[in-house]
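A single protein chain has been omitted; all remaining protein chains appear in their positions.
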Amino acid sequence: MSSFFGRCFQIATWGESHGGGVGVVIDGCPPRIPVSEEHIQRELDRRRPGQSEIVTPRNEADRCEILSGVFEGLTLGSPIAILIRNKDARPSAYEEMATKYRPSHADYTYDAKYGIRNWQGGGRASARETIGRVAAAAIARQVLDSLLPGIEILAWVSTIRDLKADVDPETVTSGQIEENIVRTGDPSKVEEMVSLIKEARGEGNSLGGTIEAVVRGCPPGLGAPVFEKLEAELARAMMSLPATKGFEIGSGFAGTLLTGKEHNDHFYMDKDRVRTHTNRSGGIQGGISNGEPIVFRVAFKPTATIMSEQPTVSNTGSDTELKGRGRHDPCVLPRAVPMVEAMTTLVLCDHLLRQRAQCGLDSPDNQ
Amino acid sequence: MSSFFGRCFQIATWGESHGGGVGVVIDGCPPRIPVSEEHIQRELDRRRPGQSEIVTPRNEADRCEILSGVFEGLTLGSPIAILIRNKDARPSAYEEMATKYRPSHADYTYDAKYGIRNWQGGGRASARETIGRVAAAAIARQVLDSLLPGIEILAWVSTIRDLKADVDPETVTSGQIEENIVRTGDPSKVEEMVSLIKEARGEGNSLGGTIEAVVRGCPPGLGAPVFEKLEAELARAMMSLPATKGFEIGSGFAGTLLTGKEHNDHFYMDKDRVRTHTNRSGGIQGGISNGEPIVFRVAFKPTATIMSEQPTVSNTGSDTELKGRGRHDPCVLPRAVPMVEAMTTLVLCDHLLRQRAQCGLDSPDNQ
Amino acid sequence: MSSFFGRCFQIATWGESHGGGVGVVIDGCPPRIPVSEEHIQRELDRRRPGQSEIVTPRNEADRCEILSGVFEGLTLGSPIAILIRNKDARPSAYEEMATKYRPSHADYTYDAKYGIRNWQGGGRASARETIGRVAAAAIARQVLDSLLPGIEILAWVSTIRDLKADVDPETVTSGQIEENIVRTGDPSKVEEMVSLIKEARGEGNSLGGTIEAVVRGCPPGLGAPVFEKLEAELARAMMSLPATKGFEIGSGFAGTLLTGKEHNDHFYMDKDRVRTHTNRSGGIQGGISNGEPIVFRVAFKPTATIMSEQPTVSNTGSDTELKGRGRHDPCVLPRAVPMVEAMTTLVLCDHLLRQRAQCGLDSPDNQ
Partner (left out) sequence: MSSFFGRCFQIATWGESHGGGVGVVIDGCPPRIPVSEEHIQRELDRRRPGQSEIVTPRNEADRCEILSGVFEGLTLGSPIAILIRNKDARPSAYEEMATKYRPSHADYTYDAKYGIRNWQGGGRASARETIGRVAAAAIARQVLDSLLPGIEILAWVSTIRDLKADVDPETVTSGQIEENIVRTGDPSKVEEMVSLIKEARGEGNSLGGTIEAVVRGCPPGLGAPVFEKLEAELARAMMSLPATKGFEIGSGFAGTLLTGKEHNDHFYMDKDRVRTHTNRSGGIQGGISNGEPIVFRVAFKPTATIMSEQPTVSNTGSDTELKGRGRHDPCVLPRAVPMVEAMTTLVLCDHLLRQRAQCGLDSPDNQ
């Protein structure tokens, strides 16, 4: 049940890191939306391994094939199935993991839950699983373009360990982020960040950091009260990505240090539009977008796979040691940027269709 | 759709802060679980207004009535409906809010979404909405006691603004937390915290802070890969509570400052039980519990309602000013503690039943 | 989980026949829809006991109270909770049923499933459970009136045992149906049907029959392929009503006797509207409405409670006998008419909002 996501724009992802492939089925997609394999491929290329010198060298072209739901370049309204074959799987690199649990990985918990595990790689816990999400989001993006033209969804690497980029969420552009292999929005920090990552890899070590994201041009009214608050859905979406340890929106944890007088966002009229002077709310109030940029941050832990011997246990219950093998990212953040954008896109697309279901899109504020 | 929660242990909450009342319907609850109004009332009393000198003086006894689903003290397996009447509503205090949007509240966004709003209070955005959750969780707690005896779920106030309690999640007790009106686990900070809150209230101001929570005695195997990772569900649950701005688990945002070598939790055998020396994973790996304590933190912003004049706009689009009225908590944290526990309980109970559905409860690790 | 219904217009019903009451929570309802207790009451009065000489004499006014979600006569978009108290419960009439299973009732199966049962009446298996559905449908009806003005949903008693009414689904009116206590659409059969029912009651016996229903003015395009075909959803909705044994749409079982040449509905242009000369499809093709009247029939078995001694078993596993007590309908059909209409209304309202979510309501055919 856990690989199904969304209420109106629904997806079901599938696939292990080592096996026939990975993919996704999308249901509830509006009809007559332009979709092509090239378009999806563009997004997959942003998350694929081997794309630069600071990511895993696993050699996967990650070519996608649309199997259904698209006809003459347009969505049919029926389920869209997308398949990406695994090509460069090397199960032999994982043989030792058949019996030993990698620290801070999901090997042990999968065994504890299911009593079985595809040990030839990370299985469903591998970041490879996110391919289906990114493919689905490429289509969700087209839906947004059709129904909410002008909405922008951007993510960038905000920190690597303690090295912080200086980026303005209101003005950063996709070009600025994509023009460097770290995918930070601060050109002055690129070189240093690349060095940090290479240094860690050189030491058989790994690094974590934070990704910041912004949604610009989101109209007021998306989201919902109580359990499906927009920030709750975003939090769930982000914390469902591999290696995430935290989520905060607007003022976040730092906001707890302010008093109410300091923290409140005062409204004012900007011509006929309601705006706030500050944006500590992060673009969402009471679970519903208020028209200001939606700004949030996600914490990613350092990659669990490191190239040095670590104490662990075997699946038969004895203490042992294990050294990392296989091909891995010394720092997941550059490749996690498109994942964060993908999950944000999926949440917004789903909420947009929910909003159309309940309230219509010519809601009072849009008239 | 947004007031329905859970897949196997499902709840539907309802009610506005001012109106006939609030409540919840619970479906999918296992049969023959002992449940009583007294039992639910105990939890409601922990979150009700007027319980101490540092919370809102709104005078609500919040008496619950079980309307269905329980027979001779046991659950029937059919839906349990619980009703709590609103008694001390004072809509007159809100008259000005009929036309003016309170800063950092949901007044504007509800109008933007729905084109209508119950201005006689906070409507569904009021913390009063959480009564249904707390009532449902009191029953979920009984289910856990029946199927997972020994599991403990505790939350406490960890910080008020920059004042930090020193609490050990492995050993803190419910008694320590409940014996002070702040609900912190650190007796040495109680007096100072109470002073801080009173001072803020005296200035017509408000404070935020963080709540930390722990689940002890959770067996390995709860949770699921991908979209329903246990930490993702907890994040969503916490971020669905009013006034929350952030969620982190285990090492959280601070974990991004460590390298992989520093961050990894090494496994070892503790007799026949797999354990980890450190717990930076926060008790969850790959979305699934690993048997260590589940530890997480939630950021709450300072209460948006403050007793001083603030700039804002009217619902007809003109700039204006508004001064807070009504009865409000100068700091929501003491009353948010039972809410955090309630949402944790609901997530765990739902995941326990999902686990029973898919894998059975005599899973490999429990045999 | 089984008392939740709908994807976009969601309801959760609750309540046993004997206990605090029955009710419903509705979520996802569009905002600013006019709703009043009087309006809901009108529908409840059509299904309530004691309304005529041929139904159960149980004396329940079934007064509804709207507890939330409506403000100044309009829906808020947040959950609408409706409560109807049980007043005339007489658990003493059921004492014998505490230990004996009534034949063709749910007593045994509830015990087999849950290991517990509210024996003071039919519990959730009582037709009293449908009150929540009828109340919710009264609101769904308002949504349809707002978004699909002109749509008509009518049901009537088509047969009582072997006595068949002669009714034209294209022209029958609500007035014709409601002006007789049987709720058939054929005035010439009313007297005979009433006699049949009274005769059965006089003999301590009971009768079944069929209800036919029509939806007129449904636009083409509602419904969906595969699992949520409109006829599949209607079938599920009808078979979820107490005492139903069969569902057929359009030509139904009789259609199996025709050849393809005889059965096919030929299209023709009626001005600029696509229509069919015949309607063996029953208004639905490929799971999606085609603009013709949607016509279906539902079989209701004879009431299981009869006033004579029957062999049965006890809950401790011994053979015994039991004579029906309590107050019951000798024939459920007159009161089932509003239930069939209610479920039809709920299905259509939900599908209308799903259609708005996926395709918008200005779909190609409506432009």
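For reference, chains read A, B and C in written order, and residue numbers begin at 1 within each chain.
Here is the rule we go by: contacts are C-beta pairs under 8 Å (C-beta built on N, C-alpha and C of every residue); 3 or more make two chains touch, one makes a residue touch a chain.
This structure is a prediction, so every number in the text was calculated from the model and none was measured.
Asker: Just one of A:A61, A:L74, A:L148 or A:L257 touches the chain that is missing; which is it?
Answerer: Per the contact definition at the top, the residue touching the missing chain is A:L74.
Asker: Take the complete complex as the reference. Which residues in chain C touch the chain that isn't displayed?
Answerer: Residues of chain C in touch with the missing chain: 1-5, 7, 13, 101, 103-106, 108-115, 123-125, 129, 159, 161-162, 200, 205-210, 220-229, 231-240, 242, 244-253, 255-269, 272, 274, 276, 280-282, 284-291, 299-306, 308, 310-313, 317-319, 354-355, 358-359, 363-365.
Asker: For chain A, which residues lie in contact with the unshown chain of the complex?
Answerer: 1-4, 7-8, 10, 12-16, 19-23, 25, 27-28, 31-32, 65-69, 71, 74-81, 83, 113-118, 123-124
Asker: To test your reading of the contact rule: which positions on chain B touch the chain that is missing from view?
Answerer: 7-8, 28-31, 77-78, 225, 353-354, 356-361
Note that in this section only the chains that are shown with their structure count from here on.
Asker: Counting in whole Å, what is the centre-to-centre distance of chain B and chain C, each centre being its mean C-alpha position?
Answerer: Centres of chain B and chain C (C-alpha means) sit 39 Å apart.
Asker: Round to the nearest whole Å and give the separation of the Cα centres of chain A and chain B.
Answerer: 26
Asker: So which bits of chain A are touching at least two other chains?
Answerer: Touching at least two other chains: 7, 225, 354, 358-359.
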